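Once you've had a glance at the structure underneath, I'll fire off some questions.
For this view, one protein chain was removed and the others were kept in their places.
We just call them A and B in the order they show up, numbering each chain from 1.
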Amino acid sequence: MAALTDLTLTETVKGLRTGEFSSMELTQAYLERIDQLEPKLHAFISLTPDKALAQAKAADKRLKSAGDKQLPPLLGLPIAVKDVLSVEGIRATSGSRILENFIPPFSATAVQRLLDAGVVILGKTNTDEFAMGSSTENSAFGTTHNPWNLERVPGGSSGGSAAAVAARLAPVALGTDTGGSVRQPASFCGVTGFKPTYGRISRYGLIAYGSSLDSVGALGRSAQDLAELFSIMAGFDKLDATSMDLPVPDMHLNADVDIKGLRVGVPEEYFIKGIQTEVEEAVRAAVSELENLGAQVRQVSLPHTEYAVPVYYIIAPAEASANLARFDGVRYGLRVESEDIIDMFKETRGSGFGSEVKRRIMLGTYALSAGYYDAYYGQAQKVRALIKRDFEQAFEQVDVIAAPVAPTTAFTIGEHSGDPLSMYLEDVFTLPANLAGIPGIAFPVGFDSDNLPIGMQLMGSHFQEETLFRAAHAYQSASDWHTKAPAVG
Amino acid sequence: MNLTIQEVERIADLARLHLTDEEKERFREQLSSILGHVAKLQDLDTAEIQPLTSMSLECTRLREDQPGESLSPEELLNNAPDAIKQQFRVPPVLDTDNHS
Partner (left out) sequence: MHPEFEPVIGLEIHAVLETRSKMFCDCRLVASTHEQPNVAVCPVCSGMPGTLPVVNHAAVEYALRVALALECEIATTSIFARKSYFYPDLPKGYQISQYEQPLARNGRLKIDTSQGEQTIRIRRVHLEEDTGKLTHLNEDGETYSLVDLNRSGLPLLEIVSQPDMHSAKAVRAYAFGLRSILRYLGVNSGNLEKGFFRIEPNVSIRPVGSRTLGTRTEIKNLNSFRALERGVTYEIERQTELLLQGKDVVQETVGWDEAEQATVSQRSKEDADDYRYFPEPDLPPLVIEQDWVDEIRASLPELPHAKFKRFQAEYDLNAYDAGVLVADEAVADYFEAVVAADAPPKLAANWISGELFGLMRQQDVGIEQLNLPAEDLAGLIKLVDAEHINQNTAKEVLEEMLTSGESAAAIVKARGLQQISDPEQIAHWVQGVLLGNPNQVAEYLGGKQALSGWLFGQVMQAAEGKANPRLLRAELDRQLEELSEGR
């Protein structure tokens, strides 16, 4: 019999319902595995075993006494939550010293919907500080190690969640994707990760980084698993004025998903030189597999792709510079005392923020400052419109766009620390989806010669998550890359 | 694109960030490099393009004017680094009104 921690979400929920095992047993199994592997992986910032077991116990009580009553769909399922999402009563650090002891008095809407659906929260996972980074090396609480190779990064910023899922420390984990922060770590860790359309899932309770780019996403072992989560989390929230009031499809993917006639676009600008050969090969092979399953593949062009990095690295830092202004030591978080209020602000922020965060705040402040606004922020907003238009035009020809997630597989810890710009350039394939606000799903399509996972992403038109899930599920029904698990250590 | 140390200091001041001398120089270099890269946006002619100032495809979501629940003062001050008399305490702010 498979270990409880090897079960998929669907299998887990079924097992809980039929009484094959209890939520306590399940939660216990995960907690034990976490105990065992955390010293090597450091996927978590905070673990909440007591709370988790209490939630599991309560879940079991309801599961036993259910009868014919309608039970919450995920009752008893343990999950992990990226530490930029608020969970009431549990500290939310955002990977930063400046929030090291901040305890939110409310939960993020997305989290609350899952809690209402009956989940058990194992803990808060590691993240680059304020979600700024592509490796989780920018966490103030130490980096997370890739379960496939402990000297490698898990990707970022949702590296903790990706590592946790890959190492079977949780069946699913919430993440956030502002410039690729769910898709890229999913790719580096060999798991599936989705980013919804901007506005699909409420941002209330998501500690803001780039307000027009942030989205709540999730990582898991399959598209089928994640589709369940999506249906529950998505939908209008009156606490978020940017959340869309549109119907959310009820997404239960079954085995016989048919993608005949699905038009798949392959963007020529994403297959540039500099991409790792094995990555390109694996992605092209996956596209061929889609074709075998009945999809029609054609080439598309997204001509402004090369401008995605500069556009993103003006807009995101600009918005972040304002979003992080609230961290001033007055009402919560770290305070470095001083007799002078301005010194208090400067010292608090100077010591509470790490280098990458400071860098981006400076960049953003500069881009918005008097005399520079038009040339930087103003211009970036215009080019962003061009990038969005590229996608809209492409989606007149195709239903989904297939592309690599990152130019390489997981790089080594410390490889990019000297040169922030080189790190930024790694994001070139994931940024465009955030700039355009479109959904994307990343899933494993192979391994390189170092046995490091290779991921591919499918991007869809606004609000077409269903198409993406179905396509990914079709691929996963005909392949088994997503079932591979690392032998940790 | 080369920032001067003075410009770095000005930005750090606007952003209320204390930087060490080492940080100032390091950031000066790094920001110059990054700004050099983003300068390529200037290559594009965007005269006819409307800036994408909102990612919300729908417009205008207004809230009904119904008062709801607030936090209790205890909940609000729970995370406060320093509070007294049911308020947040900070060093004396001498410039009496910074608001324009």
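The rule is short, and it goes like this: a residue touches a chain if its C-beta (ideal position, glycine included) is under 8 Å from a C-beta of that chain, and two chains touch if they have at least 3 such contacts.
Fair warning: this is a prediction, and the values are worked out from it, not measured in the lab.
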Given A:Leu41, A:Val153 or A:Ile207, the correct residue touching the omitted chain is A:Ile207
Have a look at A:Ser86, A:Gln112, A:Thr305 or A:Gln379 and name the one touching the chain we're not showing.
-> A:Ser86
Just one of A:Ala241, A:Val336 or A:Leu425 touches the chain that is missing; which is it?
-> A:Ala241
Touching residue (missing chain; options A:Glu129, A:Glu228, A:Asp328 or A:Glu426) | A:Asp328
Touching the hidden chain in the full complex, which residues of chain B are there? Just list them.
-> 14, 16, 53-56, 58-71, 73, 76-77, 84-93, 95-100
For chain A, enumerate the residues touching the unshown chain of the complex.
-> 85-86, 92, 94, 99, 102, 104-106, 108, 203-208, 211-212, 238-242, 318-319, 321-322, 324-328, 330-332, 341-342, 345, 365, 368-370, 373, 377
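Simple rule for what comes next: only the chains that are shown with their structure count from here on.
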Cα centre of chain A to Cα centre of chain B, whole Å, reads 24
In the complex formed with chain B, which residues of chain A make contact?
-> 101-103, 105, 198-199, 212-213, 238, 241-242, 244-245, 304, 306-307, 309-311, 313-314, 321, 325, 328-335, 337-347, 349-351, 353, 355, 358-359, 361-363, 365-366, 369, 375-376, 378-386, 388, 420-421, 424, 437, 462
Quick one: in the complex, what on chain B touches chain A?
-> 7-8, 11-12, 14-19, 23, 27, 30-31, 33-35, 37-42, 44, 46, 49-58, 61, 63, 71, 75, 78-82, 88, 90-93
